[in-house]
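In this view, the complex is presented without one of its protein chains, the others remaining in place.
== chain A ==
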Amino acid sequence: MMEEKEGAEEQQRFSYRQRLKAAVHYTVGCLCEEVASDKEVQFSKQTIAAISEVTFRQCENFARDLEMFARHAKRSTINTEDVKLLARRSNSLLKYITERNEDIAQFNLERKAKKKKKLEDENKNSVEPAEAGAVESED
């Protein structure tokens, strides 16, 4: 009975893994298609599948490294500094990732500011009609 249960769990883990691989394959396919149309070449299906496979395996390296970097810094939450460390092997890659990190931080900052402003505006608008009469009479 135990073996059956383990077998079923194993099967579930395998299908989950396959689904993730398929999701990666889809994204890789989209990215390759954009490169292909920009460079006016074609990728063979096997090439896209191979890039997808390599990318999936690279994720394992990234995950393990990230976990260790965070743990080394005595944290359990991986942050952007850990991700930047992943890009240490190539100067231009590190530079690119650092720039992207700043873009992301800036974008998120602006988005939060917009949300905050939107909330403030909504609050103002809901209060205004009640005050409008008072303001007009002052004029």
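Keep this in mind: contacts are C-beta pairs under 8 Å (C-beta built on N, C-alpha and C of every residue); 3 or more make two chains touch, one makes a residue touch a chain; residues count from 1.
One rule holds for everything that comes next: contacts and distances are computed from a predicted model.
The complex appears with one chain absent; UniProt names that chain "Centromere protein X" among the candidates "CCZ1 homolog, vacuolar protein trafficking and biogenesis associated", "Protein VACUOLELESS1", "Centromere protein X" or "2-oxoacid dehydrogenase acyltransferase,catalytic domain". Of A:E9, A:E67 or A:D121, it is A:E67 that touches the chain left out of the display. On the side of chain A, the interface with the absent chain consists of residues 17, 20, 23-24, 27-28, 30-36, 38-39, 41-44, 46-47, 50-51, 54-56, 58-60, 62-64, 66-67, 70-71, 76-80, 82-84, 86-87, 89-93, 96-97, 100-101, 104-105, 108, using the contact rule stated above.
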